[in-house]
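A single protein chain has been removed from this complex, and every other one stays in its place.
First chain written, first letter: the chains are A, B and C, and each begins at residue 1.
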């Protein structure tokens, strides 16, 4: 069977450029039955030497150093945006106007206003779009969604999530530049809120539905850092930590926390859902497992079950190895790439669309406003949206 | 060596009456070198048949059915209050006026006003006093305090704690009466805030210092329950869940949660402290362990250490068995009883005193007010106080 | 109701003297409904000053310095033997001849011949007897037995257990004397085989039935140690480590290991049972939990369950606190004391009787012979026996 081609143009060759490239590169080996296959058509980055090396390493047929040229090319079907947050709006709007499909790294935007503009333009252009909230597509997380959707948990009382890191504790770390643009509020828009909490919020909306109002606090522990561009010590504009509680539409209470100052935690994204009849919890540091407590179990042998999600009847796992053999972080991107290709085949949207990712932005903005103004903020995020 | 006697009069024969009685009953076996020994002089409860059986079971020499009589007795040195929260103020103030030492079960009081009155009267009477925040005295928790005090963690960024249970999920559970007075706002003052969060707050103040302001939310999931006394369906006045974030005096951020609707958790009290150089965490379900991450460890072998706190050089453990052999929940009360007796010997206060316990009440009241008014509340709790 | 009295005479005031005394001391508080109550009548040890202090600390009404005198007393109903292994035979046989009930610390004896003599004499005397294999009576272990007996596991394929410690790694540790008599082959009979593996074997026989033949290896890592009595460096006669595999009567394979040279493990007694339909495992370092895997669970949510054994419907736990609140090592002795008293009431034997404990000796002897002769040895241990 001749496959249809999806010719991809990637913009940005940093950490996310690698994860997305790897995502598409694995499709042929592991998802051989899709109607579409990805073609690594072009990659773009400003430094020619680096982008050339990247193209060679990741199998892109060509490269550009100006993203406008990449977007202008006729031989590109989809633009994949992996650049810092301050460029998402401009590039995606331009790409949409050029009629390209768009895959955008999260968070959608720096601000809600930026995101709203993006959604307006992309939807006006009518192009296919998705946002890389990759953690949804880890098998254990997808399984959690399935279990909740099955009604097994009953009424939900609590949803809690956190994302804890420790990589910015040193005051010697600069803000701005490759590797540290996430500390520069101009490039990033926010600190942990857009970088880490956005993941937690996306998963929460997907699994537990809309969020109505939030009360938050943020903190910037290191107030000044050298800026890579100016070489000067400058005020730090991002939030180093962000905590909030909220109400979900379904009446459950949410509790969220993220920080880059939790010594000992590298990428500890965890969530837990407590329902009337059962509870679930998950931890990115042990990503192949889902834990579940089922009150329906016989009383004397009730307990939290550690479900190793590696069997062929569990989400995505028929594509990989045999029971007991784990997969890793990178596979979440492979799954998202596969799901995007599949969505071309079915004509369905590939969630989270820009519109869905905008709901996460709404929560983020309410969170930051709430922290700034020290008061509750309505988000009015309904789900599905 | 002839031991001095501490003649104890216990009021209340419920769950806490048992834990306190056991605490004192173990002293002779496990703390033989104290200058004071407890004498189980009298126990008081309204039901004569039950109090008589309790006295026999727990070795009390006599019993009363009216607590005023117990307080009036000359042969009682210390009154130990294990009754529901709505009686703490009246009994403790009467006992103080009668010149008795007072040991009061937590929380100190239903409201801050009640607690302030208690502290005023007890301090005016000049009687020795303490509050049973027992979890402090689990060896792993005391070790955490020692490690923080040693400065090993450096600047503290985060303190988080939760106390999760699931025993009130059924709407068939009544409010009021033995076993369920904790669901009756008249008897309890509050729900999980005074019952569970108060423990978390006490430990937090002790280990991490004062709390300046809080922002909270509460929820009552089951709005109406039959009241045991009236037999009528009545509005539920307690909080079923309570979440808050706060600032500590030392600049760290606090995050607290408690609920009785977290299916699968029976008494999951956990805390975690993230410092610049090291982090600590603990979990009541595995209470003999303390976990620690020490950034000073060599880079390639850094990790969270699971410290089994059962060695003779760790807090309290020289009194028990040999390395590797664990103790349980009840031992926290034995340690508090021992520390109280020791404080008679040294003349030092036995922390937490009523004054210290009042600081926890201040936080609780601010938390409840904050939730009610949907705004931040100052607590102004300094520590030491 | 007037209780019947069981007047106890304890011989030996070391570590086990403390655990047994505590076991009986807790009965009145926690098992108030037994028909019998223990009376701490007398304790015996050679050093008068120490035994006097022990009597005071543990509430014995009197003391002796010669065990023969204790046995000769009319006011003693039961003799509890907590002395080193080399005295078990002599004391228990003398006690039996004096018509006393006997509770003997494990292992029953140093050698099989010694044990056989003991069983012959005790049974000839017709006195009530039991052996303190305490770990059986931890609630999670008893629950494991119940689950296996229910047939839930189906055909058993594997039983494995180990008991790992690290307290004798230092070559500076002497052999012989208080605290180190377990390193002296004269006093102990064997090393880890009788001390640690005996526990594993007792549990295994109880849960999984008879053992037919064994193949073992032993090692003495530190070949010479100063002997406390002679002050001389002497050859070490005990086994520092012992490993064996075996066949059970039911066709399952056994694998056992114990050592005092497993750096990092203090008292890591674990066992695991793999059956056709389900598996169980347990770990003394987290003694309130039992883990279970049930193949009957729905495929996509199968996993190992961590059962917190603290509920009132689980073995022994109705006597203690509330769900989620753990007990410790010492409680196993309280349960055994209670079960012994209960057996006086029912007239049933209190397992493990001397005869049952002798089966463990048979396995131990076969293990040591197998290691010495480097060949398989038949044990022919049937269960029940």
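Here is the rule we go by: contacts are C-beta pairs under 8 Å (C-beta built on N, C-alpha and C of every residue); 3 or more make two chains touch, one makes a residue touch a chain.
On a predicted model such as this, the values are computed, not experimentally measured, just so you know.
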Check: Which of C:29, C:87, C:146 or C:215 sits in contact with the chain that's absent?
Finding: C:215
Notebook entry, point to check: Among A:165, A:190, A:353 or A:370, which residue is in touch with the absent chain?
Noted result: A:165
Notebook entry, point to check: For subunit B, which residues touch the unseen chain?
Noted result: 143, 146-147, 289, 291-292, 294, 297, 299-308, 311, 313-314
Note to self: By the contact criterion defined above, which parts of subunit C meet the unshown chain? Give residue numbers in ascending order.
What the structure shows: 153, 157-158, 160, 164, 166, 169, 215, 217, 219, 221, 241, 243-245, 247, 251, 253, 255, 257, 259, 261-265, 274-279, 293, 295, 304, 374-376
Item checked: For subunit A, the residues touching the chain missing from this view -> 15, 19, 21-22, 25, 28-29, 32, 53, 56-59, 165, 167, 265-268, 284-288, 308, 310, 320-331
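The rule we apply is simple: only the chains that are shown with their structure count from here on.
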Check: For subunit A, which other chain has the most distant CA centre?
Finding: C
Next item on the list: State, to the nearest whole Å, the distance from the C-alpha centre of subunit A to the C-alpha centre of subunit B.
Entry: 42
Notebook entry, point to check: Taking each chain's centre as the mean of its CA atoms, how far is subunit A from subunit C in angstrom?
Noted result: 55
Next item on the list: Hunt down the residues of subunit A that sit against at least two other chains at once, touch-wise.
Entry: 304
